[in-house]
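Just one protein chain is left out here, and the rest sit where they should.
And then chain A:
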Amino acid sequence: MELPELAARWMHALTPTAYIPLSHAEIEQALLDSLRELPESPESVAYRLVSLHATGPDSLRATIEVLSPTFELPVLARMASAYAQAMRMDAFDQQEEIKVAIVRAKQRVERTLMVSQARFQEVFDSAALGIAITDFTGRCVQANDALAEIVGLESGADVNDRDLREFYHPEDVAALGASYRKVQEGHIDRFRDQRKLVRVDGEPVWVYLAVSVLRDADGRPTHHVTMVEDISELHLLQRNLDHQLLHDSLTGLSNRQHFISQVERQLDGRPITLYHLGLDAFSVVNIGLGQETGDKLLKIVATRLSRFAAEKNAVLARVGGDEFAIMVNADTVTSTVEEIQEVLGEPTFVDDHGIALSASIGVVDRPPAFVTASELMRCANSALRQAKARGKRQWALHDPHDDARRRGKYALAASMPGAWEHGEIEIVYAPVHDLETSEVLGAVARLHWDDLSHNDTMALADSTGLSLPIGRWLLREACAQAARWVEEFGDRAPTLHIALGALQSRDEDLVADVKRALDETGLPPERLRLALDISSVLAGDDNAVVLHDSGIVTALDGFHGGHDELAVLTEVPVRSVITRAPAPDPDSPLHQAMRALIATVHSFGVRFGVDEVHTLTDAEHWRQAGADGVIGLLPALTAEEVTELLATAASPPPAAS
């Protein structure tokens, strides 16, 4: 057989036995080359077969079958033997290859594992969250420092081997235990909860817990992972915010608010002296050299004063644009003032500008303990104004007497809302006397605050915008009280008189307010007398008319007897007018004029009442002038006192009535 034909047969026999990654032509050519080589070097043919990958289980048999008719047995035997050896070597090579591959795979896995372990450790150690890995008995296998810190221990190692449940709040143990079990049993993947832990020092700490489970390679749960977020961190943040609220951002000193609270804490302790500094001519710097320079100057002042305050163990604050305050244990004022001026007077250069610094200083020395910090600040401020008024580099000591006069009624007005809120404004009841019979006609409900009269109180209320709410409150409360008296004492209960302030008298809601007060308290309308400020009626307001139409008896307060007022009496259906005037001495010419006026009022069918009549003599004079009733003969009583009076007056035998 020709060699090419043999090669083709060999190829067809060989290819089904193994995958040879070559085209048929290529394989055939390689086999033809082998046939030519075979007699001389059967070994190299064997190696070629193996390198071609003609290494299937049947490859050698197929080869021998095809070649045996043509080649001698010794040649084929040598080839077969070499083939076996080549296969052996090939197998070794492959084993070596896969061994190296496996070692590398293992190294890579180990490296990956190491990296991921290192990563985990880094995350674990540096996490802001507390992390604990616990076994299913709750014992801590590993915990980080963040967790230790949350529960009040030094390091994560201190937590190891402890039962994490030690740190649960006793009330939470059962509920948390159930949740942990659910995670362990796979009912849920994880849970999150807001709970209170108990630190080792017994302090509670609010935390968010996030709990999940660790599994082994086969997916079996082995440990719990508990992440703990200290949400009292929020409180830290709060503290941070507080710092910002209490400190001046430019100089870093305490601000006014902080200073006041520091003063407050000192007030009950040792005597103090307060210095309120205002930089002289600071506005000149600010305007002339720019605000930036001004800011730098303020920082310099702050630094110097801080140094001074540190030496003196004093409390320092920036309490205004160019104002600072220093609180020291009471000392010698003059020398301290001089020291402050010295500190400020050191040569000062800002942006190459030499600036002469001085301050005006208001001083409050050893204030009495009952003074509030705010009052103290105000005193120091007013002393500073006085010092400034005297010129630069001056100081002034606060004078308490001078101050009291200046405060006047403004302070009172300013404190009125608070006083009302705290129940310091009371309602009292002043009797209305009939001048003819001396009987009590009723009780006038009035405001009472400190030493102020009803009218002063109402005037103050008007200036603060409180008169309407206070007026409504008075109306309602007095109606309620009067209704209780009616319920308890029936006909003997006093008729309620209320004098409304100017604002309330023309309030468009007045009628509704009155009706509501009557409805809600159950006071019969005929038991109420409302005195409206006459100015409202003069201004054309129709509240008096509408009230009259609603069955409320009305009066006009503040009557002076003017022509316009008399004219109003012909149009507005009122029962009486009330005036405040000196009692008309029967011997004076005024007496006659007053008699004539009262007669005129009477001629309109209107009664004449007088407020603020405090003596029987005055009352008698008014009676002689023709007046019908007076208020003020007896001091006003509290509701309880009135009730008591009514109760005791109830005891006389029935025959007397």
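To be clear about the criterion, a contact is a pair of C-beta atoms (placed from the backbone, for glycine too) under 8 Å apart; a residue touches a chain by one contact, two chains touch by 3 or more; residues count from 1.
Quick note on the criterion: contacts and distances are computed from a predicted model.
Per UniProt, the protein behind the absent chain is "S-adenosyl methyltransferase"; the candidates were "Cytochrome C oxidase subunit IV family protein", "S-adenosyl methyltransferase", "AarF/ABC1/UbiB kinase family protein" or "AraC family transcriptional regulator". From the options A:1, A:73, A:109 or A:157, the residue with contact to the unseen chain in the full assembly is A:109. For the chain missing from the display, the contacting residue among A:77, A:100, A:231 or A:649 is A:100, taking the whole complex into account. When the missing chain is restored to the complex, the residue among A:34, A:55 or A:251 that touches it is A:55. Mapped onto chain A, contacts with the missing chain fall at residues 12, 16, 18-21, 23-24, 53, 55-57, 90-91, 93-106, 108-109.
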